[in-house]
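Heads up, the thing below is written out as structure tokens.
A single protein chain has been removed from this complex, and every other one stays in its place.
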Amino acid sequence: MKDETSVLVNIIAFLILFVIGIYIYSVAIDTGAGIKITDNITPTMRVADKYLNKNVLDDNSTYQWGGTAEDTAANIVTSVVVDYRLFDTTLEVIVLFITILGFGFVIPKDKRKIIKPTTILNRWAPILMLLMLMIGGYTFINGHLSPGGGFPAGAIISTAILTGVLTGRRTISQKSLKIIEAITGISIFSIGIISYFLTGSFFQNFILNDKIGDLFSGGLIPIFYGLIAFKVAAELSNIYFEFYEE
Amino acid sequence: MTQVFILSSLSLMFIGLYGVLTRKNLLKIIIALNIIETGINLLLVSFGYIDHGITPILTSQESILNLNKMVDPVPQAIVLTSIVIGLGTTAFALALAIRYKITHNSISINASEEEEGRGI
Partner (left out) sequence: MNSIVFLVVIPIIAAFLSLFLGKVNKLIAYIVTIFNLSFSIVVLVSGKIPFNVAIGGWRAPYGINFVVSDITIFFLLLINVAAVLSLTTIKEHMEYQFYAFYFILLAATNGMVLTGDIFNFYLFTELTTFAIGGLVAYKRDRLATGASLKYLILSSTASTFSLAAIGLIYKTLGTLNFADIASKISNLNKASLSLILILFISSMLVELKIFPFNIWVVKAYDASIPAVNLFLHGMVSTAGVYGAIRILLMVFSKNSIMLSQSSNIANILILLAFITVIISEIGALTEKNLIKVLAFSSMAQLGIFLFGISLGNYEALKGAFYIVISNYFAKFVMFIVAKNYSVIAGSRNYEDMKGLGRKYPGLAIAFTISALSLMGMPFFAGFWGKLSIVGNALLMDKIAIIGVIIILISSVIEGVYYLRISHTFFSDGNIQDTKLSRINCVLPIILAAVILIIGIYPNSIENIIWTMINEIQNTPEKYIQVILPLK
């Protein structure tokens, strides 16, 4: 790029950044009244307090390990992501869906050469794929108990398919990936609609009275995470298959 | 400790902004966008951090007694979403860049400024 080193552009960019930096600094040292961005505010002063104490519905309720609560996921980040703010997460799935759709739409469909894989990769691929699928499955099944969840699990599962693509094994066809994508996507929203007819509000958790810390707890969380994992895996695998046309 | 996080995330954001403002190469712009996104994610997590905080995951009865030592879970949930958006943006923009290379025969962002039909 010939004018990338243009001095004028660089100076203007530096000036803009300098002004922004000075402005942020002046806001940070401002001594006016009211809450400042530099104030030390703990989570107990935010809405997160209710998420940590699991007492959104009833202000005075408390919970015990092994007992029940309004949301029984042991991982509180998961309970925020897939229960209290579930609608955000479903939209996030749509963001991934639409961008991958756009990716497949605009990428040129030209012939690509496939380099034959080495024997080592060819032999080890099935074992690797099995391990990756196991780790992926573990990640989304335990998403409500430990760090993990649907999105990382989907990414891990899709690496198994990537390994298949690299070795030239036809593990799954692009058509079935599309079907998986649509079915999981529709099921996520169908569960929302079902809960509307069962409880009266969308995406409300209708599986109640399970115990914190159990494998099968958190109500709908494992179901949502499973669906999200397969959807993400199918979408990410779509990317690899775009480069796999024979 | 939080100040270190915030300063480093701000510097990441400034590096990224500088890249977006000055670079002409599309791939460099997309990488710069990614750097900004990383900076933002670090910034969000550091907003929820408290000194000597513990992870917001319940493991036993004792962890329920330590609820007010836990870091804020909401910024972490937001970061999870923002990572996925960043991934989507990058994938879409890269695919468009490949198409751009074919239609413009160049990956300079200035190439599309030229009039139709004139050589670049």
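So that you can tell them apart, the chains are marked A and B in the order they are listed, and the count of residues begins at 1 in each.
The definition used in the following text is that a residue touches a chain if its C-beta (ideal position, glycine included) is under 8 Å from a C-beta of that chain, and two chains touch if they have at least 3 such contacts.
Note that the structure is a prediction, hence the values are computed from the model and not measured.
Q: Quick check: which displayed chains does the absent chain contact?
A: When the full complex is considered, the omitted chain touches A, B.
Q: Which residue from A:26, A:60, A:119 or A:209 sits in contact with the chain not drawn here?
A: A:26
Q: From the list A:151, A:203, A:225 or A:240, pick the residue that touches the absent chain.
A: Result: among the candidates, A:203 touches the missing chain.
Q: Considering the entire assembly, which residues of chain B contact the chain that has been omitted?
A: For chain B, the residues touching the absent chain are 13, 17, 20, 26, 29-30, 33, 36-37, 40, 43-44, 47-48, 74-75, 78, 81-82, 85, 88-89, 92-93, 96-97, 99-100, 103-104, 109, 111-112, 116.
Q: Where does chain A touch the missing chain, residue by residue?
A: Per the touch rule, chain A residues meeting the hidden chain are 23-24, 26-27, 30, 32-37, 39, 41, 45-48, 50-51, 56-57, 83-88, 91-92, 94-95, 97-99, 101-102, 104-106, 178, 181-182, 185-186, 189-190, 192-193, 196, 199-205.
Everything below uses one rule, namely that only the chains that are shown with their structure count from here on.
Q: From the C-alpha centre of chain A to that of chain B, how far is it in Å?
A: That gives a centre separation of 15 Å.
Q: Using the touch definition up top, name the residues of chain B that touch chain A in the complex.
A: 10, 14, 17-18, 21-25, 48, 50, 55-61, 63-64, 67-68, 70-74, 76-77, 80-81, 83-85, 87-89, 91-92, 94-96, 98-99, 102, 108, 110
Q: Which chain A residues qualify as touching chain B in the complex?
A: 1, 3-4, 9-10, 12-14, 16-17, 20-21, 24, 42-44, 46-48, 51-53, 63-66, 74-77, 79-81, 85, 88-89, 92, 95-96, 98-100, 102-104, 106-108, 145-147, 149, 151, 212-213, 239
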